[in-house]
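Heads up, one of the protein chains got dropped from this complex, but the rest are sitting where they should.
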Amino acid sequence: MLDTIGISSVEDLTSHLPDEVLLHRPLNIADGKSEYEILDYFGARGAENSLGSTPARPSFLGAGVYRHYRPVLVDTIVSRSEFLTSYTPYQAEIAQGTLTAIFEFQTMVCQLTGMDVANASMYDASTAVPEAAMMAMRVTGRSHVLAARGVHPEYREVLHTYAKYSGMPVDEFGFSGETGLIDVKDLESKITKDTAAVILQSPNFFGVIENVKQAAEIAHANGALLVVVFSEAVSLGIVEPPRDADIVAGELQSFAIPPSYGGPFAGVIACKEKFIRQIPGRLVGETKDDKGNRAFCLTLATREQHIRREKATSNICTNQALIALMATVYMSVYGKQGLRELAVQNLSKAQYLAGKLNRRFTGATFNEFVVSTGKKSAAQVNSELEAKGIVGGLDLERFYPELKNTMLLCCTEMSKRDHMDQVAQVFA
Amino acid sequence: MLDTIGISSVEDLTSHLPDEVLLHRPLNIADGKSEYEILDYFGARGAENSLGSTPARPSFLGAGVYRHYRPVLVDTIVSRSEFLTSYTPYQAEIAQGTLTAIFEFQTMVCQLTGMDVANASMYDASTAVPEAAMMAMRVTGRSHVLAARGVHPEYREVLHTYAKYSGMPVDEFGFSGETGLIDVKDLESKITKDTAAVILQSPNFFGVIENVKQAAEIAHANGALLVVVFSEAVSLGIVEPPRDADIVAGELQSFAIPPSYGGPFAGVIACKEKFIRQIPGRLVGETKDDKGNRAFCLTLATREQHIRREKATSNICTNQALIALMATVYMSVYGKQGLRELAVQNLSKAQYLAGKLNRRFTGATFNEFVVSTGKKSAAQVNSELEAKGIVGGLDLERFYPELKNTMLLCCTEMSKRDHMDQVAQVFA
Amino acid sequence: MATSVKHPLDVNASVKKVRSHISQNEQLLFEISSPGKIGYQLPQLDVPAVDPAAVLGAANARTEIESFPEVSEVDVIRHFTRLSTWNYAIDLGMYPLGSCTMKYNPRVNEAAARVDGLAWAHPYQPDHLSQGAMEVMAELEKCLAEITGMDAVTLQPAAGAHGEHTGILLVRAYLEAQGNPRKKILVPDSAHGTNPATAHMAGYSVENVASNDRGMVDTETLLRVVNEDVAAMMVTNPNTLGVFEEHIADVAKILHDKGCLLYMDGANMNALTGISRPGDFGVDVMHLNLHKTFSTPHGGGGPGSGPVAVKKILEPFLPLPRLKREGDQWAWEYNRPDSVGRVRAFYGNFGVLVRALAYIMAHGGPGLRRATYDALLNANYIRKRMEPYYEIAYKDPSMHECVFSDARQKKLGVDTGSIAKRLIDYGFHPYTVSFPLIVHGALMIEPTETESKREMDLFVDAMIAIAKEIEEDPETVKHAPYSTRTSRVDEVTAARKPIVRWKTT
Partner (left out) sequence: MATSVKHPLDVNASVKKVRSHISQNEQLLFEISSPGKIGYQLPQLDVPAVDPAAVLGAANARTEIESFPEVSEVDVIRHFTRLSTWNYAIDLGMYPLGSCTMKYNPRVNEAAARVDGLAWAHPYQPDHLSQGAMEVMAELEKCLAEITGMDAVTLQPAAGAHGEHTGILLVRAYLEAQGNPRKKILVPDSAHGTNPATAHMAGYSVENVASNDRGMVDTETLLRVVNEDVAAMMVTNPNTLGVFEEHIADVAKILHDKGCLLYMDGANMNALTGISRPGDFGVDVMHLNLHKTFSTPHGGGGPGSGPVAVKKILEPFLPLPRLKREGDQWAWEYNRPDSVGRVRAFYGNFGVLVRALAYIMAHGGPGLRRATYDALLNANYIRKRMEPYYEIAYKDPSMHECVFSDARQKKLGVDTGSIAKRLIDYGFHPYTVSFPLIVHGALMIEPTETESKREMDLFVDAMIAIAKEIEEDPETVKHAPYSTRTSRVDEVTAARKPIVRWKTT
């Protein structure tokens, strides 16, 4: 090859670079290691994340990341080279596998959320939220955003970061200290003719199911769009979807995506038909090939950065395709009946534990709920649980100073009765 | 479907069975479990096999089953549905993948062993040994078999079982208490004109490398065939192959096949060209399709049971195809240079530990060797090691009453220096 | 030639299952090998490296592995990935091989077998460090005894044929203990080739017994041939026609009256599990194929597992070691003087046993019975739909599979082999061709319970389309397949001058 190119050594290929840009020493990174050493290293790191960090070890953490059983088929399928090592399906004739799966993903997300259109995925829910807000700005021509404090605190932090520098003032409205639902009065007092979007989450960060219909009426009465966020997709198996929302921004981590210390997950934006040209991210559409066979391809690319550049609906390019495929396989495995039964199990487990504890809010919940830790601090309860080899719940004071001595607990189909009983004992 | 068949319930499909053959009660087996419960169960069983049973946990057991690192590519490839869930490649036009891989397997086994022909696999080495002996009987028209006591004791047990009822008297000949090599005098005294095969293993059960050339001369001088057995395939990376043997019967477990409590492994029989029509098991051959493209197919089926029935060379049907594929991938990953380097690492580790201990035999060894445990019994040494979380070696008295207070130790590329040092301390 | 390639699409429009697509070529590893290329990396050696020649002695030290492949990691994954795409597989579609029970292989079983503590368990680990593995085996033995209605089970045999061999050795040891091992084994002419081959390996002569006009064991004939020279009869039930041996109990009685034993080839247990137990209809010894009935993957030809189940009288002779309970621990029992000895090193194909137990746990008792009825339903549905177009070999009701003959198609010059090849163009793996031998030009079809009506209807539609093609254009069928990357393979030349390994040219 050197001869063909007409050089005597590979270094000649950088001889044209100005000397001052060249690195004249070896990188300060150890020599290459073998597979055996590498897996040894990561095995040891994994062992350091002792408690909680295996399916068998009990944990009651949720708060946006849920421990659900991962059907074996999911990794079986996403490990196939044809899915794992292929690029974005720009060349439709040799990417029909990925394109068909995304089309099914979009469809199932629509069926789950009650929306008409869903994109091929966003990075995660936290980035889907500001993208949904900006989408609402484009649709309404307004610039203010109102977000409920019941929206995941970290999603709101990301919203603020995105908003700060793009001329999109964000206000927050509160929740009822009694029910855990949004404070409707506060919303009504803050919504104005400049409000582009009202953003709330259901089930919200406290696990409480919001009254989407009512919020939609308020938003629409003021010419704003309602953006509904979800972080626990399994809830949609038995909880009425946000049909009255204009835009839904959600997280599909619950669908066979490992907690993996916070990512990669799969966010999604879904919306009503009429907003399709303002939706960010990739979309797969149905068409035909020149023999008349049904075929799929990426479509409405004129929304995207590679065509529209600064006028694009978003700068997103790489998304979470393979993770969305995990969710697609998961939805297929459970299906209509299974997702419902799964949700009922989650609800039943949460009800069992909640029944033994002192609930902080009266609003209806799915698989997460807030409890007050009584005389003990949340930290104390958690350390007592840790001593039993159990990872407890999230100390809410971290995000809500007003919620001292409270904790957010989550139960899924993986939560075992005896562990829940042990939790109850520590609280008792 | 019931209508098409013309029945009203599936039970009608067994209504023609005599009542006395029907089971009139449910099976006494618990109701079906979920994936989650099943993996929980096997995870718990695995945890009960505490020590040794993970790549990270040290063990110095060998004796026919070796702990070698398993390159990730191996499971990646054998997990592909097209290999995992296909049947024996009788329909060549849609099985070229499996057929090509087997042809490569046969070739690499020949290259490793120095033979001309290798079959598509046997169950394991222990069953390959009697099959090789019976093959020698067919070739020579003789019936006696002489097996060295240095052949794996369990292989010999299987040989005796097969021989007992098929009119194949099996005698054994001894080993030199000094070198660990076969006792040539004993062999010469026992070999007769009725001897069909002389069977020895190299490296033998004590890890000692036999003088195959010399044994071949003795066997051939008496009109018998020499069958050479191997259990540690990695040795062939630096140990001269048994080129003077007529038949080779070996075990490929070392090639990326997990110890898995003793199976499934992959045995193989290889031989000189002239014996091809007496070899048992499947063979893949090269040919063409009717467009003239190179193609592969199962061949010389007239040796096999489905054609020749009681006159077949063996009754074997299902073999160890997928396991042989593991070995094929392993040989491809390491290749010419890697298999040698791997063998040198094994040799170096074994030499390191052996150098600190009291060796029982003087014969040259590869990655296994016998040591005397001195005043302590082997059992005592092992329990002291177990206390340190180390699984020690095999107490040889179990198979060789004359070898009291000796132990067979094995070191591979996975054996770590500090563990070897701990072993040395316990012996000291 | 290339231009005249017929694609089934062109031939007729009834191919609904497949289209043609590009498929990557790939040479042999030895052909893509290039000196110095490597695909591995070893750990840093933490001890001094030694010189092989010095340690082993020059005579023992190998200089090189002549013409062994030298390829990169990318070469390896592409090589085998490309090869894999040339295969058909259950995960791609129906695999109706009669007698092979190609059912879906649940992936959870693969995960279970890969649990570190099981996959890395060494067979010589002390028993107290192997309780988990031993518990798994004990549990499986219990389940298989319950399913077969037998008293004891050995898990040592590595496959069905190995189980047959073990079973016949048990018969022999038992009879020998009675004073006379006897001379021969009766084998129906419908039997699988492994049966006679096994009898021969166990030192018995084989007497083939003609089936009656219904393809079953003929009790009259049996009464005529049975005598004190007969050690046992090997019966497959349901037999290889997929028909239940209606007089099996009488067969057992006739044999027992003459002091012979009844061996059952359990390859077809997928038709009986949860419905009928061999132990209850007189069987003395039998084998199971875990890689059939219990869904462990065939893997392109193996591995399998062939446990043998026996009645009490044969238990003392089972291979050693045996599992026994000592207090709250499992232990391996070696002290069994009457045992035939080992038939395999260690304890059997343990990894396959794990998969089989996982399968049994997933189904549970009721699920196993349901699966059996679904298998019967599917086979009978296919039989019913195909009967108008193909000749059913024997009229008796089918259990889990149905066997047709190519009688009608043969009249037009097309045999079962060509129909099978043409089926490939229609997107299916062929049925079992020309077995059992008692049927001329057999088409042996076993859908298993895991096929959907949709898939089976596509299969039957294809078979019907081929039957029509044979009437209109038999030549096309004779030279199939056309749509595969490899067309009809010349097996004759392969056997005439065998090339069984690659050589440097």
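A, B and C label the chains in the order they appear, each numbered from 1.
In this section, a contact is a pair of C-beta atoms (placed from the backbone, for glycine too) under 8 Å apart; a residue touches a chain by one contact, two chains touch by 3 or more.
Note that the structure is predicted; figures quoted are calculated from it, not measured.
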Contacting the left-out chain in the complete assembly, out of A:C110, A:V184, A:I218 or A:A424: A:C110
So which of A:V158, A:A249, A:A327 or A:L409 would be touching the chain we can't see? A:V158
For the chain not shown, which residue from C:R107, C:H192, C:R344 or C:K384 touches it across the whole complex? C:R107
Could you tell me which of A:A92, A:V184 or A:A424 touches the chain that is not displayed? A:A92
Absent chain, residues of subunit B that touch it: 32-37, 72-73, 76, 81, 94, 293
Note that subunit C touches the absent chain at residues 2-3, 5, 7, 9-10, 16-25, 32, 41, 72-75, 77-78, 81-82, 85-86, 91-93, 104, 106-107, 362, 424-425, 427, 450-452, 454, 483-485
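Here is the rule we use: only the chains that are shown with their structure count from here on.
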What is the chain whose Cα centroid lies farthest from the Cα centroid of subunit C? A
Using the touch rule from the top, work out which pair, B-C or A-C, shares more C-beta pairs. B-C
Euclidean distance of C-alpha centroids - subunit A vs subunit B, Å: 49
Mind pulling the residue numbers of subunit B that touch at least two other chains? 35, 39, 43, 55, 71, 76, 79-80, 413
Counting only residues that touch at least two other chains, what does the list for subunit C look like? 42-43, 77, 81, 108, 110-111
